[in-house]
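One structure is given here, and the rest of the page talks about it.
With one protein chain withheld, the remaining protein chains of the complex are depicted in position.
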Amino acid sequence: MVAQFMSLKDAIATCVQNGDTIAMEGFTHLIPHAAGHEIIRQQKRDLTLIRMTPDMIYDQLIGAGCARKLVFSWGGNPGVGSLHRLRDAIENGWPCALEIEEHSHAAMANAYDAGAAGLPCAVFKGYRGAELPRVNPNIKFIECPFTGERLAAVPAIRPDVAVVHAQKANRKGDILFEGIVGVQKEAVLAARKSIITVEEIVDDFTDIPFNAVMLPNWAVTAVVHVPGGAHPSYAQGYYKRDNAFYKAWDTIANDRERFRDWIEQHVMQGGPQDFETRLKAQQTKAEA
Amino acid sequence: MVAQFMSLKDAIATCVQNGDTIAMEGFTHLIPHAAGHEIIRQQKRDLTLIRMTPDMIYDQLIGAGCARKLVFSWGGNPGVGSLHRLRDAIENGWPCALEIEEHSHAAMANAYDAGAAGLPCAVFKGYRGAELPRVNPNIKFIECPFTGERLAAVPAIRPDVAVVHAQKANRKGDILFEGIVGVQKEAVLAARKSIITVEEIVDDFTDIPFNAVMLPNWAVTAVVHVPGGAHPSYAQGYYKRDNAFYKAWDTIANDRERFRDWIEQHVMQGGPQDFETRLKAQQTKAEA
Amino acid sequence: MTDYNSTEMMTVTAARALKNEDVCFVGIGMPSAACNLARLTHAPDITLIYESGTIGTKPDVLPLSIGDGELCETAVNTVPVTEMFRYWLQGGKISVGFLGAAQLDKFGNINTTVIGDYDNPKVRLPGGGGAPEIATSCGEIFLVMKQSKRGFVEKIDFVTSLGYGKGGDDRASYGVTTKGPSRLITDLCIMEPHPTDKHFIVTSIHPGVSRDDIIAATGWQVEFAEEVAETPVPSAHELQVLRELHARTNAAHEGQ
Partner (left out) sequence: MTDYNSTEMMTVTAARALKNEDVCFVGIGMPSAACNLARLTHAPDITLIYESGTIGTKPDVLPLSIGDGELCETAVNTVPVTEMFRYWLQGGKISVGFLGAAQLDKFGNINTTVIGDYDNPKVRLPGGGGAPEIATSCGEIFLVMKQSKRGFVEKIDFVTSLGYGKGGDDRASYGVTTKGPSRLITDLCIMEPHPTDKHFIVTSIHPGVSRDDIIAATGWQVEFAEEVAETPVPSAHELQVLRELHARTNAAHEGQ
């Protein structure tokens, strides 16, 4: 099955079901914010959300009541502080209870790698002397059959759907990632279905390097053209991280009502086209 | 310790000791032939040679009596036929007995990956229903602690020295690989010491892609400038594979005396500078 | 009978087994010719993958080795060999694997390791290479091999790569969930596995070949399907494309 070009609305409606396990990845860079908003707009529920760094995008999904469970390794607003919606869900069950499965970055990176590699589990040198194995039954230990060395094991991540943002697709639906590439390729290869939002669709990839980080069209389910779709995260070569908005989020998310208003105004009444608009506004401001 | 620029003679003399375990890699592309010849010239002995595809380069080392053991997954002259020196060593112990440890490509690729990753073993879905586990005690099976699935395990490859060829180094000793990159990066990261021969030394790498396949200078021991050093293998962007010589090797290697004469003339009485000369001769011929 | 030889018949028949949407792991030699013939005729969008890491390659000439520069230059993407075996092959992304063999048994188990005893071989063959995991990780396997009593044997000397094992459900008993060798294409006929026992049965005979020819070239008791088809002959177009491919290839390799 070769990648289909779709609208964001259709891609989320077709690929994401209530109760699904979803990995939305992007390590600071290329975070699929537009796709996250579409999931909120379509009021998907009971999702298990997987992400190494559940930052603003998951704060929004959790605060909007889309998530039942979170699998993660670091939940904060980097350089700013707490994720207030995430904490409110964990500490107070608002707007609904949130089950958590907590790992380290190394465990999750290895679990994505194992998922992409078709393995049932990842084996790594991890969690030595750490306490997470006490509270997370999905951390076990095995012995190297040659040396007897004790190694940690975690289940491979195999999401129903991976959602990522990339710089470019070509007209065939092949995808190109550049810069900080995170675990996006692994997440897509590990998932049953995948949605890739992209900044730009180009005619062909004839001028890209031999060893570029990319996905061929037959390894992808849906490709969606959403310029600015990573904002306030960034897309290397297109626009910078909107650090000011990450700081502003701290205030918005710190109050339930203010958060609800923000979601209502910017997500429920918005659409994917807003991201390009927002970007242009930001760029105009920067140039001023 | 930052990479040192050395002559090929000094690099082999400094880094390679009799009895060492050596991985010389290059998957058809970028095979370090010049370095192999220097090992023969310096009459290194009792080496354990590791390589997925022990083709002409290991045929030469084995025929010249450098090796005591071979760890491999496919031993042939691709598209041409047998490796006569390898077969003569295995079947007749000439010029000396050769112990073999045989794997599949998947096993060795995973074992290099595990070596680079600092793991004692690689765990993968392999050798199912295959007979190699009966004859190779370094293939074992473990169970996934979550699913009970039976998975193969092999020891990580951790060579004393990795020897590879690359297109470029910059003046700091950072290394760039392009095209078919094989397992070279993994081999270097898995090894205690490494020797990289390169086609070219450039001032800097400012124009290479963010996600290029490369090694920083502090992950490399010795960098050696040997233009043409992969011949008759090839270097993408520099020269093509000398398929005619791979075919000619079949005749040279099929006879012990002819092989000895060839080694005496082209290796023992030769030097690293011959590779550039050979390349120019080949190119002149191709242009004629 | 049109003007073609038995190798061309085998190659064209193997090429026809491939579909436009296949993702195919290509071995060197005959598989490479068949896969590229398919790409140059009825399956222009087929994805050809070589174990050197080249994904979606479109070589103009056949590579001598699985890592020729042409493969990388014409590929959609080139990945490290570790990634090729881990994410793409083991990850279950390949629909068809093409394999040949030195020895083959009626259950499609193949030997490319040794003739004779492993520790004291009569002939030391190149070894398994990618085959042991190609055989179990690809969606299905097409075997391509010229028939002879030396190659098609009752018992192979070494099981390099699993086919249907001892037949029946034996393949699944190793934890293997893929289909296995669903087609064996030779210079004489096409064989397919028995629905339950999984031994190969002749289902189509190439034009001009007799049942006795097949029996004479097979080391096991040959079984014929109730209805045996006649394999369609190569078309003039297929033969032309194949011959041009070989001519380009020879010119390129000799020219060096």
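Read from first to last, the chains carry the letters A, B and C; within each, the first residue is number 1.
Rule of thumb we're sticking to: a residue touches a chain if its C-beta (ideal position, glycine included) is under 8 Å from a C-beta of that chain, and two chains touch if they have at least 3 such contacts.
Note that the coordinates shown come from a computational prediction; the quantities given were computed from them, not determined experimentally.
The residue touching the chain not shown here, chosen from B:4, B:42 or B:211, is B:211. Interface note: of B:19, B:93 or B:118, the residue touching the hidden chain in the full complex is B:118. Summary of contacts with the chain left out: across A:87, A:158, A:193 or A:278, the touching residue is A:87. Residues of chain B in touch with the missing chain: 1-2, 113, 116-119, 174, 186, 189, 205, 210-212, 214, 216, 218-219. Touching the omitted chain from chain A are residues 27-29, 52-53, 72-76, 78-80, 82, 86-87, 90-91, 102-106, 109-110, 112-113, 124-132, 135, 149-150, 179-183, 185-186, 213, 234, 236, 240-244, 246-247, 282, 286.
Assume only the chains that are shown with their structure count from here on.
Once the centre of each chain is set as its mean CA position, chain A and chain C turn out to be 40 Å apart. Centre-to-centre, using mean CA coordinates, chain B is 28 Å away from chain C. Residue positions of chain A touching 2 or more other chains: 117-119, 210-212.
The residues of chain C that reach two or more other chains are 72-73, 78, 86, 90, 137, listed in rising order.
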